[in-house]
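A single protein chain has been removed from this complex, and every other one stays in its place.
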Amino acid sequence: MNTKKVAIIGASGYSGEVLVQLLLNHPHAELVAVTSRQNAGQTLAQVFPKFASHPKSKTLRFTDPNSGVLATQADVVFLALPHGVAAEYAVPLLNAGCTVIDLSADFRLKSPEIYKEFYAHEHPAPDLLQKAVYGLPEVHREDIKKSLLIASPGCYPTSILLPLIPLLKAGLIKPAGIIADSMSGVSGAGRKAELDYLFCECNESVRPYGVPKHRHLSEIEEQLSLAAKSKVIIQFTPHLIPVNRGILTTLYVAPTEHFSDAAGAAALSEKISAAYQSAYAHEPFVRLLEGKSLPDTKNVTGTNVCEIAWRLDSRTGRLIIMSAEDNLVKGASGQAVQSLNIVCGWPETAGLV
Amino acid sequence: MNTKKVAIIGASGYSGEVLVQLLLNHPHAELVAVTSRQNAGQTLAQVFPKFASHPKSKTLRFTDPNSGVLATQADVVFLALPHGVAAEYAVPLLNAGCTVIDLSADFRLKSPEIYKEFYAHEHPAPDLLQKAVYGLPEVHREDIKKSLLIASPGCYPTSILLPLIPLLKAGLIKPAGIIADSMSGVSGAGRKAELDYLFCECNESVRPYGVPKHRHLSEIEEQLSLAAKSKVIIQFTPHLIPVNRGILTTLYVAPTEHFSDAAGAAALSEKISAAYQSAYAHEPFVRLLEGKSLPDTKNVTGTNVCEIAWRLDSRTGRLIIMSAEDNLVKGASGQAVQSLNIVCGWPETAGLV
Amino acid sequence: MNTKKVAIIGASGYSGEVLVQLLLNHPHAELVAVTSRQNAGQTLAQVFPKFASHPKSKTLRFTDPNSGVLATQADVVFLALPHGVAAEYAVPLLNAGCTVIDLSADFRLKSPEIYKEFYAHEHPAPDLLQKAVYGLPEVHREDIKKSLLIASPGCYPTSILLPLIPLLKAGLIKPAGIIADSMSGVSGAGRKAELDYLFCECNESVRPYGVPKHRHLSEIEEQLSLAAKSKVIIQFTPHLIPVNRGILTTLYVAPTEHFSDAAGAAALSEKISAAYQSAYAHEPFVRLLEGKSLPDTKNVTGTNVCEIAWRLDSRTGRLIIMSAEDNLVKGASGQAVQSLNIVCGWPETAGLV
Partner (left out) sequence: MNTKKVAIIGASGYSGEVLVQLLLNHPHAELVAVTSRQNAGQTLAQVFPKFASHPKSKTLRFTDPNSGVLATQADVVFLALPHGVAAEYAVPLLNAGCTVIDLSADFRLKSPEIYKEFYAHEHPAPDLLQKAVYGLPEVHREDIKKSLLIASPGCYPTSILLPLIPLLKAGLIKPAGIIADSMSGVSGAGRKAELDYLFCECNESVRPYGVPKHRHLSEIEEQLSLAAKSKVIIQFTPHLIPVNRGILTTLYVAPTEHFSDAAGAAALSEKISAAYQSAYAHEPFVRLLEGKSLPDTKNVTGTNVCEIAWRLDSRTGRLIIMSAEDNLVKGASGQAVQSLNIVCGWPETAGLV
């Protein structure tokens, strides 16, 4: 199988670290460059002692992201940078013919106005927004195949979109009134030296934040609206919990079909089950739970899998859907590698578990 | 001030342990007896090494709860027993003239039918249901004062009822469609030797459970219905998170008054704020958060305080309310001591922080 | 009983926070001032939401430590500052007639040369070193009573000195070859915005640090030398473990008396037990464990207690001593309040559990 040279810009954060891990061990990708301003000059082994047993860790050194020679070295470049900054790097790389997989929020939206509303600054490269593909393979696989600019989804959005899209497309749930309640591990806040994310501030603590208008709402609502073919506005509350990795999302939705007894619930259950089976039965990274099982982040941590389970509540007439994923893998770097596999024509599961 | 003799039946679980701690250091209560089948004969210091520096810990020994002499020793008896079992102990103690404060679910409901629906067995002492008072002091203080049988509320219910009741009473929120999403520390599962609650099964894990019909729904809905003066059915999803103590609840409710702009939101905000101030401004154990503050379990752990904050979301028209408490203190033993203080005529904050 | 006015300089770190908590609830001390450069102008409730239910939290505001009016306000001033800085504040406060209780390392040593060796800068006020008393009440209670400058011990030193000093004084263990292996919770590193202490860097991690010459060795060895009446050099290895609070120290020492069988061990055990009983039987904050019990940080967290247990190993001829304490209470702020109680003539346990 053909091999591609890949580079990571901004490889010293948590999602950068997981990208390094996945790409060091990828059967078809060759990691040729990693950049980081603060770690320029150091080897992979020095910055990430856990990779020190990999032969490449002693020779591959971080370079300054401004060096600009990246475009000549790599076929595909991952951007693991803050929003706003990512777009600036994307432009010259695309011009030089690289494929860009961006893990930031910069290319996830179609509208520069909504970008400005949620990210509080003008979009740095609005022309590119129409060219970018939202890199959720289970939904946009065909578009990813031929894209040069892939906007890899956010962690919360992935845990919300995968459970909702098949049901919205099938018309089984109402687009109005959806509530998403999520809990995230602390790595979601990034490797930033801030008091709020110190061990003693997070351990033995659980707290909501970003209420009621978290930035990820913009991409969630755009993607849900596409699926529903109508404008969708949802309620979303993220919480910070003391685990390193993992997102658990509980969704509250209203089925379009009324049910009030066991027979009604059974009929509706069959349709929901069919919609999920049709969407995900052959997806390697979506796991539909059966029987009494409910999602648990410990069962997906370290993997690219998103677990989904659901329950109808005949007391309230609602459908409760629960999902679990590793925020750094399916919610970030694993999903980006999944897109890499697709865009390069490799088996979609290459280098992923 | 007068002193009362108190006893704890079932003192070896987590809420029993916190009860022991609070009562050992209480300025007016004298702990005269603790019972536990498996620890009978051992001193407090042997069962709970952390209390070993207290002078009484070397002399007070656990007895078998069947010994039956409790009624002659204690003025007030706490029951920290499983539901079903608690009621059996309550009957003879009440007959002997003791005041009973029950931490189980046995006397929290008025209807034996609903008890049976949710707890799957006949109520052992249905005649007592009408005599019992639901021991939520901020709501039923006057009734607690004159009661001989106090049903101390569950941990989840406390975190849900305190934020909702003032708004329901004031007619500011709709009784229909309420959603409560809660996260609880592992002590909520009790001190039980079960695989599910081993360190390695809970650490680095977050998971929902009891979906969609948790037992606590019965008392939550009964109390909300009383406040709303109409039948209330809610959606409730508990999650297990890796902390020892603490419950964080996020509530999604619909205001009765529509708002769609800043002016509307400001007007409604004032009413909500007034309702909360009127209900809780003078409550020692409810803390209304101001400004940008949101509840965080680490700020209430070890105290009898319930923190409450709320936000109006003009995008969705919803009100989001968040609360935090220590499931073993305000959610169990602290609240029970608060009722003890009330029923004994002591300052309500005696022995509590 | 008389009341004293107390102030805290540097009250926004973890030991400052515990000092605030203890002094807010102290029966005889009145907290009149707290300082913090970065929080100047804010109330206690704003900086520490967990204290927001205390009436004083809404009125007491942080001031800038340079304001200099402290000396006129307070009888006793606590310094919770970095070493080097603390000494600069101590001088004018002492000159103004305040009693100073310093939680930093600045006055714990008698020799400015050893200070410089371990802290890498000249001592800022060497004249004061002879006037300061090492604030370990179980060892220097009489000196503390009449001191105006109390150097409150470090967290690791307390966990090492309390177990060793009675045996050294009794001549039961050799001063040579002592090894102290300690594990500390992350709060010991202070509330500093550094990558190393982020949740994700500490959680699911255990690591040694400061090997082989940690700064606390200087005060440990000075105090042990005083007890042994000969120069003592020890081996000390600290480890960082993922708990908020708590230090567990395991000590390896050689008894002066040889033992090789059960009878020898029994005879020596009696002497060790007698030395500990003589030193600590009446100490409120040292708990000698009996039977099969071993120290566990969860039994001392939140209290001013240090637990001690020991075992003779007839296979190796060594004595193993284990201690547990809360690094922020007996290892810092609780011990400082214990000294406050002594110097003010109050009951030594006032405001402490």
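For reference, chains read A, B and C in written order, and residue numbers begin at 1 within each chain.
By definition in this document, a residue touches a chain if its C-beta (ideal position, glycine included) is under 8 Å from a C-beta of that chain, and two chains touch if they have at least 3 such contacts.
These figures come from a predicted structure and were not determined experimentally.
Note on the undisplayed chain: of the listed residues C:Pro112, C:Pro126 or C:Pro242, the one touching it is C:Pro242.
Summary of contacts with the chain left out: across C:Ser36, C:Thr99, C:Thr301 or C:Asn341, the touching residue is C:Thr301.
Remark: the omitted chain is touched by one listed residue; of B:Asp127, B:Glu194 or B:Asp261 this is B:Glu194.
For subunit A, the residues touching the chain absent from view are 25, 49-50, 52-53, 204, 284-285, 287, 289, 293, 296, 298-300, 302-303, 305, 307, 353.
Although one chain is not shown, part of subunit B still touches it, namely residues 14, 185-187, 191-195, 197-204, 242-244.
With the whole complex as reference, residues 179, 181, 183, 201, 203-209, 211-213, 233-235, 237, 239, 241-246, 248, 250, 252, 294-298, 301, 311-313, 315-316, 318, 320, 322, 324 of subunit C touch the missing chain.
Methods note: only the chains that are shown with their structure count from here on.
Centre-to-centre spacing of subunit B and subunit C amounts to 37 Å, using the average Cα coordinate of each chain.
For subunit A, the set of residues touching two or more other chains reads 201, 203-204, 242-244.
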